[in-house]
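Just one protein chain is left out here, and the rest sit where they should.
And now, subunit A:
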Amino acid sequence: MASAGIEKVRDWILGRHPERTELAEDVRLLDSRLVDSLSFVELVYVIEDASGAEIDFDSIDLEDFQTVAAIERAFFARGES
């Protein structure tokens, strides 16, 4: 079961794309342009708010943001246990 945190992230992405009603965890967010170069910073803020973690912009790993599943692994996994 997904954490409340990752659901906030998913809701934010869906909120930007009213034409979509669902977002599978393996959809490529950047390739599909669901997140673009200017909105990514908002995504980072949403993840920070939802996870409580601070993300260092200088050491961002793109792989951590490719899909909802990747975001969950990178930023929400610890809170799951």
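Note that a contact is a pair of C-beta atoms (placed from the backbone, for glycine too) under 8 Å apart; a residue touches a chain by one contact, two chains touch by 3 or more; residues count from 1.
Following the convention adopted for this analysis, contacts and distances are computed from a predicted model.
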{"item": "Protein name as given in UniProt for the chain not displayed, \"Fe-S cluster assembly protein SufD\", \"ABC-type quaternary amine transporter\", \"Transport permease protein\" or \"S-adenosyl-L-methionine-dependent methyltransferase\"", "value": "\"S-adenosyl-L-methionine-dependent methyltransferase\""}
{"item": "Subunit A residues touching the omitted chain (full complex)", "value": "30, 33, 35-42, 44-45, 57-58, 60-62, 65"}
